[in-house]
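Before we start, here is the structure in question, set down as structure tokens.
Of the protein chains in this complex, all but one are displayed in their positions.
Right after this comes chain A.
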Amino acid sequence: MSATAEAPPMRIIGHPQPRIEGRLKVTGAAHYAADHHLPGMLYAVPVGATIAKGTIAAIDARVAEQMPGVRAVLRRGSFPALAAAKPDFASVADLEGTVYVDERRPPFDDDTVRYYGQYVALAVADTLEQAKAAADAVRVTYRAEAPEVDPALTAGEMTVKSERGDPDAAFAAAPVTVDQRYGMATETHNPIELHATIAAWEGDSLTVHEATQGVVNHRNVLAAMFGIPREKVQVISRYLGSGFGGKLFPWTHSPLAAAASRQLGRPVKLVLSRPMMFHAVGQRPAITQRIRLGAERDGRLTSLRHDYVNATSLLDDYEENCGEATPHMYATPNLRVASGLAKRSIGTPTSMRGPGAVPGLYALESAMDELAIALDMDPVALRLKNEPPLDQGLGLPFSSRHFQECLTLGAERFGWARRDRRIGSMARDGLTLGWGMAACSWLAERFPCSARVELRADGTARVAAAVQDIGTGTYTIMAQMVAEALAIPLSRVEVALGDTSLPAGPVSGGSMMSASLVAPIQAAITRAGEALVALAAGNPAAPFAGAKAGALRFAEGRVAAAEGNRQAVPFDQLLRALGQEAVSGLGRAEGTFPPKEKPTHSKHSFGAHFVEVTWQPELARLRVSRVVSVIDAGRILNPLAARNQIEGSIVMGVGMALFEETDYDPRSGAPVNASLADYVVATNADAPAMEVHFIEYPDTHLNALGARGVGEIGLAGTAAAIMNAVYHATGIRVRDLPVKLEQLLG
């Protein structure tokens, strides 16, 4: 179900569209990075450090180098040192110039080991089997030191991120308070596609097939590391086996593969193993959060403090921005959000789906549930009571916020009114039921983006941009935008993306891709239309011979004279009459993130999740059985893919609440459960019945279509709603994710 308010009717946008690249995906014909084969290609397998802290004493590759098919065992000094890329996060706002990388140290930069699995050597051979055997045969000795692996996260220094009023005094004076800590284990992205690089040099030019969520940024980082002009590097990522943030920014295996290729004068393919996916390609770090809430007896929040500390690597300062949603979620005159870092012997963390707000809302929404219980108040009513009139953190109006409707509609669809608040009081088929709910929010911004649209004489159109489709449906959405604007069928639009030879586009991150594409595609169509009009006006053979360009209009794929009632001519007919193959236009639009100037509105999506869990104490069996989510994310461009995004997020939220945890051995610092058998993600049997509703209020502050993006918001709040339901079923408040069954057995 979806309700549309004040939206002009559209033919293609807003209607469920199967993916245009779907046929390639179901036939195995979509080529992901590791599916490419280049003549003479060699295989590379990295050797990872088996200590988490210390120095390399010696690397003995004599045996490995003599093995059949082995071309080289590369280590520090084997090739000219790579430059550090000098990353600057603010540069992601620079369309062509973005240079960002989370792990700053180039591979093989020194002999210091800072985390388990850090690459220390690279075996390269004719076949994969030979390279693997060679990597196994490399003997590395270390001078090991005790790693920093203390799971208790304490920060030396806290940085205030947002503050208003006097939260300490208000908390002290509040008649009802909550003061709790919430922990979250390290999570590893684990996209099913392994990170992969295929690098090939031709003279001084480098071509890389990479599993990346950002081809342009990846290109720029490689160019910086190799000290060559950007124009000399091409990065291709046409199909991506998803990334969830783990493939946003380059990791060290990619320049390693490129360096090996340059050194050996052959294309090199490097695919990480699943254990390596836990080492040097980022993770959502372990986080501890403290939430302090103060409220009046009627439920009005008077004080909100949110302190969080995340683990980061020894070299980098990745901050999990847990307080992102806290200042705007609820009304309160007094608030402080503060953040700190705890340096550990781990690989550099990175963004993982909904970075910041997802863990932050787990803590805040759990605390809100605890407050509702302390107040003896319904948790939906508590949230309705604290609706802010504006974003009190930024002091700005919301561009569009329909959070209360999410709450009331969700409650209605779920049947929340039938909830018996008493612990363990509800049952079905001999199972104890727990009903819980939580809110969600995610930012809505745009990256700068460009795109080219070509109109062709055969009636088709092509849209091209160096963006990525990470599984979110970008191919289809780009085609929808063009088909809608040109009034042609979807099947007549060809989409090219994932290649730096196309007009520059941003990383696929922050759920911002669709919103970022609207304006450049519209501008490109306008430019192409202008080119067509200019051609028509100047050509005596054309149906508009003699007309001035200014007297012709291009709209809905047709050219018409502004005056008189001559029939509008479709672009393909006109092109044929003009004897032209095609016209094209380039469009470009600036972004809003990171903001270069003070914004006028607070732009966020909102939502609410209602969750049912079943609990069988005799078997210690906990299941998430049913979820109803209502999402306020502006206009939904493709309801089929959008629903899939929210459902997929809910499934990931089940994993976050019940299963997902990367375990570091406190002695060696190694992630000990580095496999898909031991790092448990939700399977088909774990997926609940899901009902997703979109309430659609197009938010034209962000773009003309009013779309805000749906890739991440579904994960926000889900784990909190699940744990709130678990409390309702069991009376046990679990404040460390993932839940362990022994905690529930009391």
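Points worth noting:
We adopt the following convention: contacts are C-beta pairs under 8 Å (C-beta built on N, C-alpha and C of every residue); 3 or more make two chains touch, one makes a residue touch a chain; residues count from 1.
The definition used in the following text is that contacts and distances are computed from a predicted model.
From the set "Sarcosine oxidase subunit delta", "(2Fe-2S)-binding protein", "Polyamine aminopropyltransferase" or "ABC transporter permease subunit", the protein name that UniProt assigns to the chain left out of the figure is "(2Fe-2S)-binding protein".
When the whole complex is considered, the residue among A:242, A:400, A:441 or A:500 that touches the unshown chain is A:242.
The chain omitted from view is touched by exactly one of A:423, A:681 or A:732, namely A:681. From the set A:15, A:31, A:76 or A:230, the residue in touch with the chain omitted from the display is A:31, counting the whole complex. Set against the missing chain, the residues A:13, A:221, A:301 or A:470 yield one that touches it, A:470. Listed here are the chain A residues that touch the chain not shown: 18-19, 21-32, 34-35, 37, 66-69, 127-130, 133, 136-137, 190-194, 239-242, 244, 271, 273-274, 470-473, 640-641, 644-645, 647-652, 675-677, 681-687, 690.
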